[in-house]
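Yeah, one chain of the complex is gone here, protein chain that is, but the others are all in their spots.
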Amino acid sequence: MLTTGVIILIAGLYLGGLFLLAFWSERRAARGRGGFISSPLVYTLSLAVYCTSWTFYGAVGSASRSGLEFLTIYLGPTLVVMAWWFLLRKLVRISKAQRITSIADFISARYGKSASISALVTIVSVAVVAPYIALQLKAVAASVDALAGLHQAATVDVHGRSILADTGFWVAVCMAVFTILFGTRNQSADERQPGVVAAIAFESIVKLLSLGAIAVFAIYGMNSGLGELFDRADWHEGVQRLTTLQEDFETRWLVTLFLSAAAFICLPRQFHVGIVENTNERHLATASWMFPLYLLLVSLFVIPIAISGMTQLPETVNPDLYVLMVPQSAGQTELALIAFIGGLSAATSMVIVSSIAMSIMISNHLVTPLLLRLSVFSQQRTADFSKVLILVRRLSIIAILSLGFIYYYSIGTTSPLASIGLISFAGVAQFLPALIGGVYWEGGTKSGALTGLIAGFALWTYTLLVPSFAGAGWGFISVLDEGPFGIALLQPDALFGLAGWDPLVHGLTWSLTANVILYVAVSLFSRQSPLERLQSAVFINAFDRSRTGVEGAIPRSAAPEDLFRLARRILGRERADQLFADYAKSRGVERRADLPATDPALIVYVERALAGSIGAASARSLVARIAKGETISLESVIQILDETQEAIRYSRELEKKSRELEKTARQLREANAQLTELDRMKDDFLSRVSHELRTPMTSIRSFSEMLVEQGAEGGAAALEGEQAQRFLSIIQHESVRLTRLLDQILDLNRMENGQLDWELQEVDLADIAREAAETMRGLAQNGDVALIDGLGDARLPVLADPDRLKQVFVNLLSNAIKFNDAAERGGAAKVWLELERRPAGSGGAVCAVAIRDNGPGVPPAEQQTLFSKFSRGWKEGSRRPTGSGLGLAISKQIMLQFGGELLMTASSPAGSSFAVRLPHAERALQAAQTDAAPETGPEAGPEAAPEAAAE
Amino acid sequence: MGARILIAEDEPFIVESLSFLLSREGHEVDAVDTGSEALRAVQRRRPDLLLLDIMLPETNGFDVLRRLRAAPGLEELPVMVLTAKGQEADRKRMMELGADDFVTKPFSNRDLLARVASLLGAAARPAG
Partner (left out) sequence: MRRRRLRDAAAALPIGALLIFTPPYMRVFDQNAELFGVPLLHVSLFALWFLGLFLSALLARALIAAEEEDQSPVEAPDADDRPADVER
């Protein structure tokens, strides 16, 4: 059996080893080989500080008493860490950007860098952490006693022991020394301190391994394997509890799951190692599986130890101490010592990290603001505030440890470890609404956060903390039993009549509900200050890169020298020099003195650097004192935000307008091009008309002159009778030509402008074609062209003007005849009149006649302009035909006016074919009916048509 | 004195009137009705004057002028252009391309003959 002295010696040696480790790590880091402290493994191991002596001892205790509920303590953080991409990553990103030093700093920064919030959060944290530290001290003391064979009672009673003889006291002293030595080297919260980091990581490993060793022993040392272990479920009630789920386990399960998740984020020490000290977001990715793995192993180890303890140890043994007692009772002293060391590691790592985190919070959010208010600082003293800061930190460490010790010493701990822990969890859970709301809800205001926090904290104190005091014998018994001042409705554990609930659930429900409701309600009804709005935007949109740098837009000015002096005072000369040198280099400036006089970015930069040491609220107020121009000028910030929004909206509108303008411009360009083209065509037409008119005019004038001048004095000789006759006939011919040309032009013009009014009759297309052929027979005979009628007996009733329609056929036939040179090529010139072969399916809706010839065809070059005005004949070498070039154009217009079409359907050197198409008379009538009289139903059409036709 | 005049014009009646007028003056008149024909004819047998209608089928009258002037030995050939366009811009263009004179349709016989005579006279006179 070990004596207390030996145990303490061993503990001392272990802690001494820890000191050495820390020292060695610092040396390594100083030599530049400290990269290991930034590895993802070390990060995960530092997260494992979550597993304190509550885990080491209390988890087994909880498993023995309450079954599988203990798992929720580890499942909660597992879930949070699995969702790292959304929550933790955002918290880390914001913290880096804002140089957050603690959870109080974070929440305060979100709500406009409010000093009141950070102070409140710090106070709540102190109230929560002190019991937790006490818990650790208690666990160590109890383990020492247990190992030494003393006091194996269910509780540990510390009363009556002198402080100096108390293990807990010495542990606290040791931790204070360690933390002060290795944890307050630098004042910047996010500069990792290699000694501490190494120690914590080491202790996490020790914890896990020792617990694992005991578990293995429990399975194979105390029993012959898992099977035997679980067989005990058959007869031991406790083991049964562990192997199945309890009745009504749901509420507590969910509540503790929620609490552990909340605690993983909100516990000051967890926030510190997880968020503040994170150097690389990528570490979160590794932690997302490595940390759950750690927790899984821990949980795994707990179970066999619990079972073994329950079934193989006497009833009087405190389940919280099974980890120790299982090996101890089997005489395995070495293993018991290993367990003890494991427990010591768990306790000390928690104490170290917690005291660091709390010292930062206390110094930044409670002490420094007070100091500033006392205007101790504003005097221009050369004394470095940085030294003061470190001193304050150290004192804070001592303070928080003292508080924890006092709590431990006086409370006597009748409650099992687990319940203290859960009460602490419930306390930090009060931060959750303000925190989560702050990161996802832009509408959360400072007033809302404050109100919610105060209410939640108050209710937590009343429903959970006070009963624990009462349980510890600190009075309040009457309050507990009858309510304050005898008001039964206000009983702490049955508030407003909600009796019979599990106290934890009861307390949590009240405090958190009030917290959330007030937070939301007050936020909805309160306004945010401009700085709050700014911060809120920065926080919510942390993943949006473009958001950073907004603060630089707030117009402030401060002389670089002033800023430097401030920095030097807070950060110390060396760091300030480095800070400014870095900045100057980034600006491309050699010396600090050369920095531009007004540089808003420098102000933000310095403020952020200061925030890293004294918190955002204090940094802001300090910088604000020397930066001229109110940082929170209502008008300017609102204006900036509004202007930005306005600018965005305006630019979007501009964009839209410019796109529309472009479209319009394009349309205009196209229209213009069309008009230009039309203009050109008009010019072209006019010049062609002019040419066409002048040509016959030339002959007329020339011959007229000759006729007039003959016989005039000095003129030419008289013309002979025959010649004169000839000249006259030419004049007449050309006059006719001229007249005809003019008529055609006018005709065409009128047709195009829709000014012609002709009467449509029902005529037979085939008959008209034949009539035209008759008219052209003479010409055909003269040209040795055979006109062949292939129309047969077809009846093609159409609606048209018969004369005009005949004109079209005449034109086509004339062209076919005149241009047919088949004779010259050794064949017989032929022109056919035939029914056009229509494609199947078009039915009898369209009547069509084709004029086909075996002439030379139309050269491809001319095909496009065939129907345009003044396109001329195409025969090479022959005399130019005396056509006007307007014939086809007019014919096409006529056909269009009748609602039909005229087109060339084929052309090759073997001949060409033209088609004249018109809608069937019935169809045309129908169309006319529906056009003219929309009121008459469609049925009116077909009946009306045949009647009209019959007329 | 009789000169050899080549008429390049595709309107038969205008050819007839021009031939009548010019042969009554004692000139020898020949006629072609396309630009390419005109170029060929000019090469074959160099006339003393060319009356060129700008609006000939197939070939652009300006083109003919250009090619005419480009051909060796034909730079000096007097060319009078017959055109239906009488605007300043066209006139300038014709002169630039090497026409010696031009006449707008419909023309006055007297005017035409005067110009022809002038061109022939100028040609007869030695250059310089």
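Think of it as A and B in the order they're written, each chain with its own count starting at 1.
The rule is short, and it goes like this: a residue touches a chain if its C-beta (ideal position, glycine included) is under 8 Å from a C-beta of that chain, and two chains touch if they have at least 3 such contacts.
Predicted model only: the values in this text are computed from it and were never measured.
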| item | value |
| --- | --- |
| Interface partners of the hidden chain - shown chains only, full complex considered | A |
| Residue in contact with the excluded chain [from A:Arg587, A:Arg625, A:His691 or A:Arg777] | A:Arg587 |
| Hidden-chain contact residue, picked from the options A:Lys96, A:His733 or A:Arg777 | A:Lys96 |
| Contact with the hidden chain (one of A:Ser39, A:Thr286, A:Gln723 or A:Gln863) | A:Thr286 |
| Contacting the left-out chain in the complete assembly, out of A:Ala104, A:Ala146, A:Ala201 or A:Leu257 | A:Leu257 |
| Positions on chain A where the hidden chain makes contact | 68, 71, 75, 78-86, 92-93, 95-97, 188, 190-192, 225-231, 233, 243-245, 249-250, 253-254, 257, 278-282, 285-286, 288-289, 292-293, 296, 299-300, 303, 545, 548-549, 552, 578-579, 582-583, 585-587, 601, 604-605, 608-609, 612 |
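Note that only the chains that are shown with their structure count from here on.
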| item | value |
| --- | --- |
| Distance from the mean Cα position of chain B to that of chain A, given in whole angstrom | 82 |
| Residue numbers on chain B that touch chain A, as the complex places them | 10-14, 16-18, 20-21, 24, 33-34, 55, 57-58, 84-85, 105-110 |
| Footprint of chain B on chain A - complex, ascending | 687, 690-691, 694-703, 705-706, 709, 716-717, 723, 730, 733-734, 872, 876-877, 879-880 |
